[in-house]
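What you see is the complex with one protein chain gone and the rest in place.
By written order: A and B. Residues from 1 in each chain.
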Amino acid sequence: MSEAPLLIVEDLSVAFPGRTGVTHAVRGASFSLGRERLGIVGESGSGKTTMGRALLGLVPRPGAVTARTMSFEGRDLTRCSERDWEGLRGRRMSMVMQDPKFSLNPVRTVGWQISETCRLHLRTGRRDAERRALDMLQAVQIRDPELVYHLYPHQLSGGMGQRVMIAMMLIAEPDLLIADEPTSALDVTVQNEVLRILDDLVRDRGMSLIFISHNLTVVGSFCDRVLIMYGGRIVEECDARQLHDARHPYTRALVAATPSLDEPRAELATMARDPEWLK
Amino acid sequence: MTFIGLTAVTFFISRLTKIDPVLSVVGDKATKAAYDQAYHALGLDQPLPLQYLIYLKRVLSGDFGMSVLTSQPVLSDLLRVFPATLELSTVAIIIGVVLGVPAGVIAGARKDRWQDQAIRVVGLFGYSVPVFWLGLVGLFLFYGRLGWVAGTGRLDVFYEGEVTPRTGVMLIDAALDGNWEIFGNAFSHLVLPASILGYYSLAYIARMTRSFMVDQLGQEYVTAARIKGNSFWRTVWRHAFPNIAVPLVTVIGLSYASLLEGAVLTETVFAWPGLGLYITQALFNSDMNAVLGGTVVVGSVFIGINLLCDLLYKLLDPRLRAQ
Partner (left out) sequence: MTDTLADWLQSEAPTSRRQAVAGNTYRALRAILTNPTALVGLIIVALLILMAVFAPWLTLGQSPFTQDLAGRLAPPSGAHLFGTDELGRDILARTLFGARATLTIVILVSVIVVPIGLAVGTVAGYMGGWVDTILMRITDIFLAFPRLVLALAFAAALGPGIENAVIAIALTSWPPYARIARSEALTVARSDFIQAALLQGASTWRILFRHIVPLCLSSVIVRLTLDMAGIILTAAGLGFLGLGAQPPEPEWGAMVSSGRDVILDQWWVATIPGLAIFVVSLGFNLLGDGLRDVFDPKSA
């Protein structure tokens, strides 16, 4: 607990200039991350995905990222050259994306894609990379790694695809993993399986995790701390177990809106948005 | 199926012509008896659908009739001139691919930046400049004023007949003969027309490549590749590019087919003795058999390449292969 935080972010903003004016996707976000699991919850348009991309230096043009501090493992990310980023991405920090249908390369085999991360960072030979990829496939509980290694993404089910994605992004053993809606595109029955695999891997390797989602319940049970984002700002920061004690009205409304089988209600609660929250 | 259509159209055209096909066989001064005989021999007294079938049968066996101009069977004429067009188009497509594909990739990767704008302008010109005019201007500049390349025709006049025609492709034949002087001369005659044709191919290929590239670079897997630590250009060439390789092959094939068309005008300007020149000369001399025969050949090659591209597409895409 007395270690220096892995990631320190102060006053991070991302702006997209457009034809009708500037869109501020992220406004003045500040937080820090240690060896823990941090959830970021928000609805569409809250800026959570953009923030994830900003942490990896992958905000698309013409977006502009500014921050007073953005440091990872003591390294100033705002001063990173593209070369520096290439060394960091995949190796020290990584991201699991939402839908394997789109986030895996359709014309490369699964094995090639997983072992590529090895070849890029670990200076392993081809045979060694292949072996590691097979080990990784085993680690994400794919039953027949030899077979799956030579398959193409379109031949995989959703759950398998996402596990391949996880394998691909964790094989170089990064210190920080950002999971951007990792189970949102999956069937409900498969979601828990994938979450469990993620849970095991993150714990076994001692990684820090940022879990981005719109699903408060999942984040609440998976993470240690939660950030709530709305309109590009972080409106609340609290312990995962203390969500029901949240102070910001938006968070309280989110918690209240969550349906529960234990407390049947006649009507689902909806929230009344206060424009004050956008300030 | 399409081939039937093509032949139907050419047949239709041949019946449309105001030129009397009988006269072109028997000549102006034939007697009525000779005329009637030829009329019957040509099958012109048969009902129209039957005439078409006879025509189709002849075409399939390679019989396009006799050329009025050369007094040879059209088929042998076509075989004689085709290699020249092949040589021209092939060099042109090579130029188009070698320059066009990287240009398109770079334009797509650097979308809206100066490389993209520049390449798009070059491409835009390729869609707007008339090929025959460009050929003339090219001749004027590079031959007339600068003297960098040779003039019209395939070889300088005093070299003609000195190369043993084995394949009909001048560069190959000269190389096979070991005659490097003629090779050089043939090359300098080929450079300008091939470059001009190649420019059109380049414009089309670059535009399509750019469009494909822009599509791919907006996909999630490209971001995933960057997350893994790939550099931008490595992502472009090793991740995005393989995804466009298959449609690109189709595009190149189609471009090749359309080059055969462009060759018609280019050959006319450069007096290049290929299929295009053959057709236009036949045109000027009202040699209908030759014109239609040439049309069927060009059309068939066109259709053939289209079909081939469709087939290749299905074969090469791993997603479609599984089906």
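In the analysis below, a contact is a pair of C-beta atoms (placed from the backbone, for glycine too) under 8 Å apart; a residue touches a chain by one contact, two chains touch by 3 or more.
Keep in mind it's a predicted model, so treat the numbers as computed, not measured.
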item	value
Among the chains presented, those that the missing one touches	B
Hidden partner chain, touching residue among B:F82, B:F212, B:W272 or B:F302	B:F302
Residue of B:L99, B:A118 or B:L136 in touch with the missing chain, whole complex considered	B:L136
Residue ranges of chain B at the interface with the undisplayed chain	1-2, 5-6, 9-10, 13-14, 16-19, 124-125, 127-133, 136-137, 139-140, 144, 257-258, 260-262, 264-265, 268-269, 279-280, 282-284, 286, 288, 291-292, 294-295, 298-299, 302-303, 306
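FYI, only the chains that are shown with their structure count from here on.
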item	value
Centre distance in Å when chain A and chain B are each reduced to the mean of their C-alpha atoms	52
For the chain B and chain A complex, residues of the former touching the latter	219-221, 223-232, 239, 242-243, 245, 318-319, 322
Parts of chain A lying in touch with chain B, wherever the complex brings them together	53, 56, 58, 82, 86-91, 94-95, 97-99, 102-108, 116-117, 120-121, 152, 154-155, 165, 168-169, 172
